[in-house]
Structures are given as C-alpha cells and as structure tokens.
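Pasting in a structure now, in structure tokens, and then I'll have a few things to ask.
Here the complex is missing a single protein chain, while all its other protein chains stay put.
And then chain A:
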C-alpha cells in the first residue's frame, strides 16, 4: 500500500462527512477505471459499469469501516478493489446465466468473498421502526437538522420532539441489542 493509499484509507475511515465524501469521490474514480476494463472485457455493457462501481465502493468502505480490511504493505488498494469488482461482476454474470470466462473464475480465489453484513443489519433494524421515527432520526442524523428545526418541521414543541427522538432511539437500540445479544 502506497502512502497515497494509506491517506485514502484514513480518510475513508473518517467520521467527518466532508473528508469521507472527498475520499469516496477519489475511490469512485479509481474503481470506475477498474470496473470499465473488467466489465467491458467480460460480456458487459457500459450501463453495467455504474452498478458495479456503486456496489464496489460501498463494499470497500464497509470492509474498511468494519475492520475487515487489513492494511498490507506492498498490496495496493486498487488490487483489493479489483478483487471486489471481479467478485461483483462474476455474481452478476452468474445471475444472468452467462458463461463465465476462465480468467475471471480463477481470480475468485483471491477475491474478498465474505461481505460485511453489519450494515444490512442496521438497515433492517431501521426499517423496523415506524415511518415517523425513521423520518425524525433521518432529519437529525442524515440531514443534519437541529432539534429546533425538526420541532418546527413537525409542528410540535421542542420537548415533544426530544421525547420522540429518544424513544425512537431506545426502540432502535433495543432491536439492535436483541439482534446481537447484550454485550455489557
């Protein structure tokens, strides 16, 4: 891994949305080059590239975020991304019942076959909350609205907004803790 890769890795693991977004833009450009070559060279069309890029970038970020990705000196980040691109494209071809080229098959051995499912668990737990809870929490965490702004948007008092928010969080925490088991 080069020093540039290391910097990118640190930025991808950052909690700062701006730093993360800049790193994701860079990663997307690099993955796009890899995906274009891989997809167009193996029975794919230009319209397939975007799907593969999107899935790969999110997967790389998830692997890094979850700690599944190991920083190894001498192994460039692009090689790791390429293995995920190959894996994603291989699955797409298999779903389409397309004969998979041998060279694509061989590469499965070094591909990252285990995917991080933590985020899908979180998404599932989030989906189990009601629409009102999802909306309130997304306004606060996704959109960055303050509690005053959310109270104004919902047309309720600040106190009622806080109560709703904490109750929604308690419900989400309960679902997640039941899923993973208490880990005090």
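Throughout what follows, contacts are C-beta pairs under 8 Å (C-beta built on N, C-alpha and C of every residue); 3 or more make two chains touch, one makes a residue touch a chain; residues count from 1.
In this text, contacts and distances are computed from a predicted model.
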Options "Tetratricopeptide repeat protein", "Sugar ABC transporter ATP-binding protein", "Acetolactate synthase small subunit" or "Roadblock/LC7 domain-containing protein": UniProt name of the undisplayed chain: "Tetratricopeptide repeat protein"
Which residue of A:41, A:130 or A:173 touches the chain not shown here: A:173
Touching residues on chain A - with respect to the absent chain: 15, 17, 20-21, 24-25, 28-29, 32, 46, 50, 53-54, 57-58, 61-62, 65, 119, 122-123, 125-126, 137, 140-142, 159, 162-163, 166, 168-170, 172-174, 176-177, 182, 184
